[in-house]
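Take a look at the following structure, please.
Here the complex is missing a single protein chain, while all its other protein chains stay put.
In this document, chain identifiers A, B and C correspond to the written order of the chains, with residue numbering beginning at 1 in each.
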Amino acid sequence: MVQTLSGPAMTAQTPSLRDAYIKAFRWMLLARTLDEKFASLYRMGKIHGGVFLGRGQEALSVSVGLALRKGDVFAPLIRDTAGRLAFGQPLLDFVRTYLGSSLGPMRARDGNVHHGRPREGLLPMISHLGAMISVVNGVLLARRLKGLTGMVGAACIGDGATSTGSFHEALNQAAVEKLPLVLVIANNQYAYSTPNERQFACKSLLDRAAGYGVEGFELDGTDLRQCLPGLLEAAARARSGAGPSLVVASLLRLCGHGEHDDAGYVAAALKHSPLGKDCLKVAETFLLDQGWTDDAHLAAWRAEAAEQVEEATARVQREPGPDPYKENWCALASRHLGEGYSQTVEDL
Amino acid sequence: MVQTLSGPAMTAQTPSLRDAYIKAFRWMLLARTLDEKFASLYRMGKIHGGVFLGRGQEALSVSVGLALRKGDVFAPLIRDTAGRLAFGQPLLDFVRTYLGSSLGPMRARDGNVHHGRPREGLLPMISHLGAMISVVNGVLLARRLKGLTGMVGAACIGDGATSTGSFHEALNQAAVEKLPLVLVIANNQYAYSTPNERQFACKSLLDRAAGYGVEGFELDGTDLRQCLPGLLEAAARARSGAGPSLVVASLLRLCGHGEHDDAGYVAAALKHSPLGKDCLKVAETFLLDQGWTDDAHLAAWRAEAAEQVEEATARVQREPGPDPYKENWCALASRHLGEGYSQTVEDL
Amino acid sequence: MSITYLDAIREAQARALAEDSRVFLYGQDIAVFGGAFKATKGLAERFPGRVIDSPISEDAMVGMAVGAAIEGARPILEMQFADFSMPGFNQIVNQAATLHWRTRVPCPITIRLPCGGTSGSGPFHSQMVEALYAHYPGLVVMTPATVEDVYSMLLAAVAIDDPVIFCEHKYLYYHLKADCLPTTAEEVGKARIARPGRDLTIVAYSAMLHEALAAAKELSLEGWEIEVVDLRTVKPLDTDTVVASVARTGRLLCVGESWPWGGVTAEVIARVSTEAFNLLDAPPQRLNAKDTPVPYHPTLWATHRPTARSISNATRKLLRL
Partner (left out) sequence: MSITYLDAIREAQARALAEDSRVFLYGQDIAVFGGAFKATKGLAERFPGRVIDSPISEDAMVGMAVGAAIEGARPILEMQFADFSMPGFNQIVNQAATLHWRTRVPCPITIRLPCGGTSGSGPFHSQMVEALYAHYPGLVVMTPATVEDVYSMLLAAVAIDDPVIFCEHKYLYYHLKADCLPTTAEEVGKARIARPGRDLTIVAYSAMLHEALAAAKELSLEGWEIEVVDLRTVKPLDTDTVVASVARTGRLLCVGESWPWGGVTAEVIARVSTEAFNLLDAPPQRLNAKDTPVPYHPTLWATHRPTARSISNATRKLLRL
């Protein structure tokens, strides 16, 4: 989970700026490639349960991952393949979790996007929307109690999750404690099928920031050139001790809610609006326009991403699934306090 | 539950203005007198459990009650004796609930401030803060589904309750549905012992309104001259179909959280600040200054309030308490589906 | 024609909407989209304005339903998954469940909870929650196991003047089929002998009914006649029918997909033991899910919950006791 790129470094000089954008782009590309692999495995019936992609949200997500450093805390959500990779999560974690390998971080107990490495600051989401934000707060508070400073905690959520009580309680809690929380809302216009106008009535979700007494940042989520500096700024602000901020990025989910969903409800007008731009394409064009890359490099990067993904998939497909007879079936860390009481004459 | 005074009527002409303020003042006086009676009964050990007063919040509370009409919906909280009376709740309801009379609206099953008359639009609070707001929404939505218009729903909460997820979900829900909700926050500076700065970090709770896309009203809660027109305006706005609003009134709780609490934690500076003014005193001075009343009238009103309270108390004290053997001990309306299963050899 | 368990849920809601103008539907993605499971598909078009999308606000969803019920409506809430009813738990058990007892005003709301495990769903999309809701006073908790029941009981739920926790089992949504919708309904609150027998009683409900029936069928090949009782409603719990069955068989195995501590199996066994102790020829037994979250991986999941196989094994052992 090493993350070398850091905020302040990349403000001025072009060389490091170029490197930063290329790095971001390549994580985005890897995330897109990985997500597409999962979609393809899903269509082949090789995945148990649902598949959820971050298509169209890679620029925002990667920026969160890149704005964080080793030692920071990150609570990604279902569309954060790019951010997770950039934060340093091994590609194998994703594949193992989707394919139910017993070697994965969740040991096949949990699946698809529900994985993480809490010891390394990467919190494993529970499904209940909004629930992870206060957990980030807790990590940050505990660090403060230990006398640590200079860290940041980021949590990602969608537009729909802003309607949960958990979102409200946690953002308010962070504000009261002045915690270095960066709360990132990917407003992809829909929560499953529900459009913004059935989810909230404020003009912009950014209007929420003042109500919590936190800083607000508004970003075009399709454009890496806004996302990356925006997140770096928000993280730097938090790191400096200035308290929480709310980052609201607008974009469009360029896929179904999950791969089972054809998203027929997405308004055509939205798809053709600027929100409907593919951030990966936008970033690519930008890199080309700047002369920071060329077609040959792009092709090589694509090939490399594909290879990494194929390699990981092939490897994980050979890994063992879980063995129910080796499971201890005890939810407690304190094994001696477990009941093991599924009680049946079977066990007699 | 008849409430004749109504908004539009009292904007211009002095006579009705005078009447309105006198009416408000007299409800405030009655509420204060009643509350003080409960405090005294509490000290005499005649009340089971706690006693919670609205001392210092009568101007705001009465204004809510007066801004509502028969047919409106009201969810008062623990400091709303004045608003309840003004909305039309019989004085006996209060006394019967505190004294555990079986003739009370809650039949001694619930006590102190937990009472109401749902059939008449007065919702009986549960203790969980924030939980009543969405219930008001539900009444309003159901009415709309029936094709009814022109009604208002008001819910009262404290500064502390704004930190609950319920508050957030409900206000957002009202905004999305554009319901005629008036959500009134009595910011009395403390939630039990917890001061505002440990409860939220925004400059003013009014800053929350924009984040929900609702109208905001800010009031000096110690001054009836602000509260009454303010609430009338908010209610008229809701009644006209313009959607929800958030009313934030600043004042100070002029008593303990409950009568068991000496409120030693309240900052002296606050007590001596304008927030610490007693709204009843302020209103009295205003009436006198306007020449709308005189000492003789005031004395008569006080005597009348005292008499009403004494009479009700004396009456209720002669009323029977509940008889556990007449209780059906069934929580369901569908008696035939009740289990009555407290199961014991006793019942064999 | 063939009607699935899920179709029956939709048809029951369509009928409730058609026959009672007080009924409306509220839930996430249930309007134009027709719900995550399509349980409300087409209803928004057929009943304009009465199938309403909610924000992701389970607490406020329940509060909204209670308020509407006070005003005389009969709302049906859909939680997207039973697991997501937990953020609304407080409003269900403290607001909805206490209203009538406190005020005499009924609270006729129906909360549809897509419950239970399906392969690959994991800890947060698989939970059985009937025991939690049954513990609190003031709620009726239904756990229909058949197409016929899910239809008639959902209609009954809407008609009942109390909050009904309607536990639909997702595993049955598509698997379970019937030829047509029922025209009659069994009494609410009564259990049903799903298969008559005389050697041992298996008490089950929801998806476990079908595992129990499969086990009974298997055991019939070995010459055993197993009686299977479908509880249908776990609160109220029809102790009489269970006891009458135990009176015939003398042996009781109770099967539940939820966790063991304080689940339906505990309650059933406690009641039979206290009320019909002398009818038992052997210790009553229970079979539950293991006491861990519901695992994601299919092989773990299959071991976590009772199955026809584990039920028939348990039954064989109990028959020998």
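Everything below uses one rule, namely that a contact is a pair of C-beta atoms (placed from the backbone, for glycine too) under 8 Å apart; a residue touches a chain by one contact, two chains touch by 3 or more.
Quick caveat, the model's predicted, so the values are computed rather than measured.
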- Task: Specify the shown partners of the omitted chain in the complete complex.
- Result: A, B, C
- Message: Can you say which of C:67, C:293 or C:306 touches the chain missing from this structure?
- Response: C:293
- Which listed residue, A:83, A:116, A:160 or A:276, touches the chain dropped from view? A:116
- In the whole complex, of C:4, C:94 or C:307, the residue touching the missing chain would be C:94
- Which residues does subunit B use to touch the chain missing from this display? 47-50, 100, 106, 108-112, 114, 126-129, 160-161, 163-166, 191-194, 198-200, 265, 321-325, 327, 329-331, 338-346, 348
- Note on the structure: Across the whole complex, the chain not displayed is touched by subunit A residues 105-106, 109-110, 114, 116-119, 123-124, 126, 128, 131-143, 145-146, 165-166, 169-170, 172-173, 176, 331-334, 336-339, 341, 343
- Residues of subunit C (touch criterion as defined above) contacting the omitted chain: 59, 83, 86-87, 89-90, 93-94, 97-98, 101-102, 123-124, 131-132, 134-138, 235, 237, 258-259, 261-267, 269-270, 273-275, 277-278, 280, 282-286, 291-293
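One rule holds in what follows: only the chains that are shown with their structure count from here on.
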- From subunit A, the most remote chain by mean C-alpha position: B
- Task: Between subunit A and subunit B, tell me the centre distance in angstrom, where each centre is the average of that chain's C-alpha atoms.
- Result: 44
- Item | CA centroid of subunit A to CA centroid of subunit C, Å | 36
- Mind pulling the subunit B residues that touch 2 or more other chains? 165-166, 169, 172, 176
- Item | Junction residues of subunit C - those touching two or more other chains | 55, 57, 59, 87
